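Heads up, one of the protein chains got dropped from this complex, but the rest are sitting where they should.
What follows is subunit A.
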Amino acid sequence: MLFGFVLEKGSMHRQDLQCYVQICVVGCTWEVFGVWREKCISHENDTNCIFFLAFQGEGCRTVPLSGHVGFDSLPDQLVNKSVNHGFCFNILCVGETGLGKSTLMDTLFNTKFEGDPASHSQPGVQLKSSTYDLQESNVNLKLTIVSTVGFGDQINKEDSYKPIVEFIDAQFEAYLQEELKIKRVLHNYHDTRIHACLYFIAPTGHSLKSLDLVTMKKLDSKVNIIPIIAKSDAISKSELTKFKIKITSELVSNGVQIYQFPTDDESVAEINGTMNAHLPFAVIGSTEEMKIGNKMMKARQYPWGTVQVENEAHCDFVKLREMLIRVNMEDLREQTHTRHYELYRRCKLEEMGFKDTDPDSKPFSLQETYEAKRNEFLGELQKKEEAMRQMFVQRVKEKEAELKEAEKELHEKFDRLKKLHQDEKKKLEDKKKSLDDEVNAFKQRKTAAELLQSQAQQAGGSQTLKRDKERKN
């Protein structure tokens, strides 16, 4: 942007002018003398003529208005548009089974969300998410509650944090994909990125569990973590203060960055500042209403007394609700978008190989990198296809060889069998022949024998006759 200064003839010496100019440039709010829009040349050496000086400046001139223009309705216009569009808010509840996550959600939003209590025998950590449409006066809120199921129930909890991190990353990834599309519909996109993570700490009264520390450390750069002490009616007041101090010191010493309520805006700085000191909040959830005094209040009844949920002396539930919903909901969403999502996006894009352009390089290197990547990818695909084709051909050949082998074997077997069969047949015929020979021989002997016998008989008969004759004689 170019601004020039016009000065009356001879009204200022050159040195004064330079000082004046310097002040104005550095300060960026201008003491206006006169503003001209032409590109000018500098007549530095002339002190007696009109000075034109041109330089670039970041600051703009503030122009006074001489009447009511009407753009003070702009925030209202913006808000109306957002109201028509609707808001969405996504909460992730991380905590062991049985710490009262669902009950707390019910209490926070004054409604009954569906769901049965989870069992303790889940094989791994799963995330269950459900979306609800809430409406209050003219605000439509699409609330998504994601809960960890089975967290802390396993014997080996080393990988418990992984499904959670993967889930959060998956939501970022979905948004990134949508943002990188060519034809995209960002303003109608259902934003599923997690805006706030409520981390439920078990009320042991001693310190954080190592599982908690590890999980929070993994999550702190991906999501706004708000740690809360669940079922805090199990801890007495003195133990509670010690517990809180211990937790905060452990978080600090381990470098876990939990969400700090913003203190830069004057209207909320004070309240946020005091609330920051009360972290982690000790909360109690209850959806049952009891009659206390003459009002119905949410409370938990014990034989020794009644714990009121909305009583600030009993627990920090009211503080949590204030901070989470009534004061900082918009800030949580903004932080998610501008800090965590941008970090994820940067890492993901750098991982994919994109870099920002160098000062003097091609004008649109992202396009080129897209093309290059796409070509690379296509090339890879082609190579894979080739490899697969080769493998297929190979396999076919092998199979063919196998089949041929089998066929050959079959032929051989058939030949063998045939030969065997012929041998057998031959043997059989030999035997038959020999048998026939024997039979013939036998027959011959038989006839011979018969002949002899008949001869012998005849002779014997004649001899008998002769003998008989001799006797008679």
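Note that a residue touches a chain if its C-beta (ideal position, glycine included) is under 8 Å from a C-beta of that chain, and two chains touch if they have at least 3 such contacts; residues count from 1.
As a convention for this text, contacts and distances are computed from a predicted model.
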item: Chain not displayed: protein name in its UniProt record ("Septin-type G domain-containing protein", "Isocitrate dehydrogenase [NAD] subunit, mitochondrial", "THO complex subunit 5 homolog" or "Exosome component 4"); value: "Septin-type G domain-containing protein"
item: Residue among A:125, A:258 or A:282 touching the omitted chain; value: A:125
item: Residue touching the undisplayed chain, where the options are A:72, A:116 or A:470; value: A:72
item: Residues belonging to subunit A that touch the chain removed from view; value: 1, 36-37, 60-79, 81-84, 87, 108-114, 123-139, 141, 144, 146, 150, 154, 156, 158-159, 162-163, 166-167, 170, 177, 180-184, 186-187, 190, 192, 265, 267-268, 321-322, 325-331, 334, 338, 342, 345-346, 349-350, 354-356, 362-364, 366-368, 370-371, 373-374
